[in-house]
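Partial complex: the chains shown occupy the same locations as in the complete assembly.
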Amino acid sequence: MIWVQGRITLAPRSRGFHLVTREILDGIDGLAQIRVGLLHLLLQHTSASLTLNENASPDVRRDFESWFDDAVPERARYWTHTLEGSDDMPAHIKASLLGPSLVLPLHQGRPALGTWQGIYLCEHRDHGGPRSLVATAFGEG
Amino acid sequence: MIWVQGRITLAPRSRGFHLVTREILDGIDGLAQIRVGLLHLLLQHTSASLTLNENASPDVRRDFESWFDDAVPERARYWTHTLEGSDDMPAHIKASLLGPSLVLPLHQGRPALGTWQGIYLCEHRDHGGPRSLVATAFGEG
């Protein structure tokens, strides 16, 4: 059994959905040795999230932002947690809708993703800053 | 440690929510040998998803389709990614809301699901075709 665990700091990004597959995979040493296994990623935040979606058109990522902004509005009558800014509470909801973690199968040293699947960092705050991620890979060599 | 990894091709299904527990479990050889472990499933697509929910009433699955169609409408003013059809962009959003993967505990050779839990294939496209899934099971024999 091979175990690899480390922390990756993702560069700060603007509010929106960003393709970070390469940035994440380049940050993990030792994936290439794992013949069959899993890769787990946890974003250590409550106002940003990770998801898998289309890795081609930037249109798709823009439309993600539009839908989420519409579905979780900043100005809603029911918000009571408003002290940290109008983008804060919607960011918490969006983060839980998408979730802070991903688990990907590893096959012959690489994540066995579909052709069109890429990893999105979903930045739900206006000024989220750098984001910390714990990567854990394990499997058989 | 036992590791089992393989690909399953799910039969094409109409747009909606479909119970596929049996189809998936029958597609994985070697589960029965794992006394304690995990089963990970990844759908390799960005317009379909997996979830666990009620395995009894077909009503529940129909109401899932109704809610998701209402919450992520095909005709919204904010869509810009419209080239692949009006069902495409909503399918991407729905796929990320539910997620492409599941992790289930294995106990005595079987997933330790609750009495009412079944695996849904959530087909968000009008004509999604067959769907590929990577199954990875591991644990102690």
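For clarity, chains are labelled A and B in written order, and residue numbers in each chain start from 1.
The criterion applied here is as follows: a residue touches a chain if its C-beta (ideal position, glycine included) is under 8 Å from a C-beta of that chain, and two chains touch if they have at least 3 such contacts.
Keep in mind that this is a model prediction, so the values were computed, not measured.
The complex is a homo-oligomer: 2 chains are shown here, and the full assembly described by the structure file contains 3 identical copies.
The rule is simple: only the chains that are shown with their structure count from here on.
One finds 20 Å separating the Cα centroids of chain A and chain B.
Across the complex, chain A is touched by residues 1, 3, 5, 40, 42-46, 71-72, 76, 78-81, 89, 92-93, 95-97, 99-101, 103, 132, 134, 136, 138 of chain B. Those residues of chain A lying in contact with chain B across their complex are 1, 36-38, 51-54, 57, 59-60, 62-64, 66-67, 70-71, 97-99, 102-105, 107, 112-117, 120, 139-140.
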